[in-house]
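Complex shown without one protein chain; remaining protein chains in place.
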Amino acid sequence: MTDVAHAGMGDARAALSRTADVFLMLWRDKFAFVSAAFLLFVIYVAIFGPSILPDGALTMNLRARNAPPFDLERGWVYILGADNLGRSLLARLAVGARYTLLIAGSAVLIALVIGTFFGLIAGYRGGRIGTIILQLADIVMSFPSLLLALIVLFVLSPQVSNVVLVLAFSRVPVYLRTCRAEVLEIRERQFVVAAKALGASHARMVFLHILPNALPTLMTLATLEFAAVMLSESSLSFLGLGVQAPAVTWGLMVSDGRGYLATAWWLSFWPGVAISLTAISANLLANWLRTVLDPGQRWRLEKRGES
Amino acid sequence: MTQSLLEVSDLSVRFHSRGTIVDAVKNVSWRLDRGETLAILGESGSGKSVSAAAVMGLIDIPPGEIVSGRIIFGGENILNLPLAAREEINGKRIAMIFQDTLAALNPVYTVGHQITESMTAHGVERGEAKRRAVGLINRVGIAEPERRFNDYPHQFSGGQRQRIMIAAAIAMEPDVLIADEPTSALDVTVQAGILKLLKKLQAENGMGILMITHDIGVASEVADKVAVMSQGEVVEQGDIRSVLDAPRHPYTQRLLEAVPGRRGYLQTGATAGDLLLEVKGLSKFYDLTSGLLKTATGRKIRALDDVSLSLSKGEVLGIVGESGSGKSTLVNALLGLIEPTAGEVLFRGQSMLLEDQTAMRALRRRIQVVFQDPTASLNPRMSVARIISEPWAIHDSVLPRGQWPGRVAELLEQVGLSPDHAARYPHQFSGGQRQRIAIARALALQPEVIICDEAVSALDVSIQAQIIELLKDLKRQHGLSYLFIAHDLPVVRDFADRTIVMQSGQVVESGRTQDVFERPQHPYTQNLLASRPKEERHRGRALETLK
Amino acid sequence: MAIRSAILSVGATCLLLGTSVHGAFAQNDNHDIIIAAPFAFDNIDSCNSSSEVGLVVRENVVEALTHLNPVTGEPEPRLATSWEQTGSTTWRITLRDGVTFTDGEAFDADAVARSIERMFNPKLDCLNRGKLFANIRLTPEIIDSHTIDISTEKPQPLMPIFMSFLTIESPKTDFDTMTSAPVGTGAYTVPERGPADPIVLVRQDGYWGETPAVSKATYLRRDESALRAAMVEVGEADIGLYIAIQDAIDPEMDFPYLNAETTRLRFSFVGPFADIRVRKAMNLAIDRELLRDGLFNENYMIATQMFLPRINGYNPDMKPWPYDPEQAKKLLDEARADGVDVDSEIPLISRINFYPNGQEAMEAMIEMWKAVGLNIKLQPMERAQWLKLVNKPYAEPRPAMLIQEQHDNNSGDATFTMHFRYHSTGQQSEFGDPKLDELIDAADVASGEERVNLYQEANAYSASEIVPDVMMFHMINYVRISPRLDYHPDALMNTMMELSTIGFR
Partner (left out) sequence: MGRYFRQRTLQSALSLFGLIVLVFFLARLTGNPADLLLPVDTPQSVRDEFSARHGFDQPMIVQFGRYLIELTQLDMGYSLRDGHPALDHVLAAFPTTLLLSFWAMLISLTIAIVTGSIAAWRPGGLFDRIASLISLAGASVPNFWIAIVGVLIFAVWYRVLPTSGTGTPLHWVLPVAVLFIRPCGVLTQVVRSSMIAALSAPYTKTARARGVRTRTVIFGHALRNAMLPVVTVAGDQAAGMINGAVIAETIFGFPGVGRLLIDSIMFRDFAVIQAAVMVTAIAIFFLNIGIDIIYAILDPRVRHG
């Protein structure tokens, strides 16, 4: 049992030490640490990558079509080779990182928000509304996502934002169910009953008491889903229902390059590696998060001298 | 010195978790003889279960590490035995039963299977084992053993499950039975039955029993010898009577001092105060439904059946009942969490079951609650300051926001905590401290009545005593009244002016605490009081005769 | 190859596991062949034979009255032995004698008349009717058992070409429903099969012509070009159709053929595109040779008009647009000076998965236009959405845009192309030019030399005076052919693949 361990510590210092704790816990799990570092790197590339590239890396150059990798003749930008329009693959990967992260990130975020919202209602209100919401989730779950992709593609247009919509919509039930299950458990906890006995409003109960306690599980799920969504996006690209040029994602690059696997493997190999590494990192980080957020497992990562 | 049946000497165990070392027990020694019961008495975190786990080979290594010591059984140090030999001893010569009967029995196998398995694991032929299992179920006092053989753990009550676990444990007629808090989760009357059963079995086959418990009453009921543990060390051991009657170690003294039910009844004089809370004919029926479509079956569960009670200013009303007695339903009805089927709740003569939300909220402010489990009743994601000030956030006219920090500090001091604690989170506190935070929150709205729903039941005795003291202090300072709900008789005996006893949703007995305890009218009350361990009864009567 | 060596160990393990796997799918010594195509061949009814279904059924199962010569594009006798124009709107056709359907029915004028009527049966979704005879109603009249008259409302000089699409099925064929097992006079029959089974053609005895070498042909659907290529390479298939350029790397097995498709970008005559200088500049800005060599290869022909040289009306004197970015800039500057808005973003409507490297070509052209200061934005669309923009009636207001198009004229005559695209009433026309309308109208009813000359003139006039499009290429397809076959694709490969032309080495 943790007794009052650091008496007399100020607010700011407490916050600082919490950050330090998190870092230390991350450091203790080397896999998670490397994953987090890699994800940060990818995010950095996504934000700043395109601007540090030399001019012309993204313009096509038909003479350098399918230039092989590890050939420094054309400069370091072509270290990973060139694509079928002679554009540097490295540069394309950097631009692709931006779209990929943006799409996967916003799809996860939107699904998380919508799923959580309805999950909260379904779990908290229960009853008929809860049943209806669950029923709807079932319908969404069994609605073929490819058909949905096509509908969106047709009715709207193949913009990045609409691909996000497709990916988000089909993943909403996952969050909805998880959130509902969490709420059903949390709302029976005594502190919620205590708040109710105090006369707390529904909004207060839901947003101050239930939601914050359901969030850790949802965040872990979201991290896992990030990897899954990235892969779904590439599947959509494969079927021609995903992002369309001039936008580019890693999934689209893998898909476009697949025809060259026998002749210019690097076209789909590097983006494939990028997807896999990012997905693995997200998964490892999610595992770490799960450990950190589980009081029964957390000790594995906690720092010396605390018990 | 003759050889003991089981002897632990100089045992030290520590646990490693990344970079952290916890000394669970340090140089613990004790011995157990045939036909004898040794109680290991200690509060949570004292390490009282660790030596038993070491005997059974249940300490996972790593993260555990046995630093030193020997465990002599049958002339051998069993710590040195290979796994196969240990498995040979476990269940056959030394058996063990656990506290949480629901978790400790495998939910996916029938009880018959699990009892049988204890025998087949030690070479008894299957058919024979099954036959004997039925006999065992009968022997531990469960009716229709043949039919129940094929039932699953969840189909039994808590007491029955403990009997099943005992049946599995004694299947091979072990020399030693280790019982780890076997009755802590059970009602008093059920506890009495289990303890009686253990004694009967001991008398029949002369096994030695190691009883691990936090409950002095239980220890005194069954044990011949006692070892008192604190912070991983045995601080005192010896004959049970001598230790309990003349404790030598300060820790033992403090512990015994804290045990409730030893102080005599409150000299009540406060009944003259205004009538605050009045409950008239309160009932709550649930329709029994089945299936997804919630079709009513026509049957009703009477969770609360025509309950009436009253509470005056400055008074403590104890409500005693076992699980299923309806006391939780009563609390929920008083807090407005459920809607009663019939009856009235009046606060200072005003009905509390009105439709008018605003009026209701104002009324409700006067009644606050402290729950049983302080860990569960505080939102782990809120700081103490936010927890305590939440009532003001909800009832926004009570206190202007600017005054919140000051008032939080005041309240923390009142409940015996430091104002510095406001910025911290619940998990940084011990159980007793958390309950103080919960009390501070209850006080925030300056209520007239506080409902203590098993508020001290989950705490160790010493902490329990501190919290009761705090409640008493606050009552004095603020003229509070308490509705004190408990399954634990001694606490009520110490603290309540009047007591009512509930059974199956009904009030079966009510009156002055002393009258209820001394001259119970209803057979249920009599049974309840008779089920208390004899130590308590003995103590109570002794004190009474002193007066 | 880096991947290859990396996975060597994995492969070695698998080699151990699959010791004698080869026997399981090694090629038989018989004359059964397997054809891998990217099509489902959903509905192989003979009245769909002008679509890709023709690859299976046309001439193999159901034969047409005439057969186009793959080199000259001239109609030659098949089920019809001779034909002549007997009136301005009537053709008299003499049918081959002694031919029977594979179900035993006799081939005669009745069967021909019934086939024609069946094609026009409104209860059937016949693609031939929609594609070729939507505005041309054929009325058969039986003269005797082997002579039939076919008349039209307007003079129809192209009747012998149309006759190559008139595939004749057995009179036993249900009149009101489509069949998945057509019966014709061809050398092959289609056995009944389940909805998920591949189509198989089996050679039958007693064919009126020469007995073909192929005894059985199985058509497998494989969507990935790489897979089709691999199947032929490892011997699982004998012919892989529609092999992508990047997979066509083995000159011993991969054969290019002009697939009769011609690609272009069409201008909507709105906004900046209403100005001919802009349209011209956009043509001048494209380096077609670079595009061809970079993305496609030298087999692709730079197109000057929408159909192949073998089509009646092709104008051999027209020259491709030169690559002259300076001139393009000059023209744009002039337009800009006259107040034409050449600086705002203009969408290029492309179609997703249209033709191999299509999207790369669009991206490359956008880069070229960027170089002369134009701001074109790629906007890919799904087929149905794209179709809405392509066909009249157009939604109003029609925006300024470029539309990616591909057109196949494998009939032999220019009319299929010219009227549709360049006449003011054409379903896919963006403009109306009285002189061009006049030329096309005159050509439509003319015949012989005059017809050819009029179309040539119309083409030249359109390309120089109107500039309705950015012409791209006459497209190439590759087909991968197993070395055990003696076979070379011909110009008609796009719509039919006669098994009788396949031999064995």
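Order of writing sets the chain letters: A, B and C. Residues in each chain are counted from 1.
Keep in mind that, in the parts below, a contact is a pair of C-beta atoms (placed from the backbone, for glycine too) under 8 Å apart; a residue touches a chain by one contact, two chains touch by 3 or more.
Everything quoted here is computed from the prediction, not taken from an experiment.
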item: Partner chains on view for the chain not depicted; value: A, B, C
item: Residue of A:D71, A:D138 or A:E188 touching the missing chain in the full complex; value: A:D138
item: Option touching the unshown chain, where C:I33, C:L201 or C:A230 are the choices; value: C:A230
item: Omitted-chain contact residue, chosen from A:N66, A:S106 or A:S234; value: A:S234
item: Selected residue (touches chain absent from view) among B:V13, B:M96 or B:V134; value: B:M96
item: Those residues of chain A which, in the complete complex, touch the missing chain; value: 31, 135-136, 138-139, 141-148, 150-151, 154-155, 227, 231-232, 234-235, 238-239, 251, 254-255, 258, 261-262, 268, 272, 275-277, 279-280, 283-284, 287, 300
item: Chain not shown, touching residues in chain C; value: 3-4, 7, 10-11, 14-15, 17-18, 21-22, 24-25, 40, 42-43, 50-51, 122-123, 125, 127, 129-131, 134-135, 177-178, 180, 194-197, 220-224, 226-227, 230-231, 233-234, 236, 383-385, 387-388, 390-393, 407, 416, 420, 427-428
item: In chain B, positions touching the absent partner; value: 56-58, 60, 83, 87-92, 95-96, 98, 100, 103-110, 114, 117-118, 121-122, 152, 154-155, 165, 168-169, 291-293
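The criterion applied here is as follows: only the chains that are shown with their structure count from here on.
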item: Per-chain Cα centre nearest the global Cα centre, belonging to chain; value: A
item: Mean-CA-position distance for chain C and chain A (Å); value: 45
item: Numbers and ranges of chain B residues touching at least 2 other chains; value: none
item: Footprint of chain A on chain C - complex, ascending; value: 1-3, 224-226, 244, 246-247, 249, 290-291, 293-295, 352-353, 356-357, 359-360, 362-364, 366-367, 377-382, 384-385
item: Touching residues (chain side chain A, partner chain B) in the complex; value: 1-5, 7-8, 10-11, 14, 28, 189-191, 193-201, 204, 208-209, 212-213, 299-307
item: Partner chain A, residues of chain B touching it in the complex; value: 17-20, 22, 44-45, 335-337, 360-361, 364-365, 368-369, 371-373, 376-382, 390-391, 393-395, 418, 420-421, 423-424, 427-431, 433, 438, 441, 445
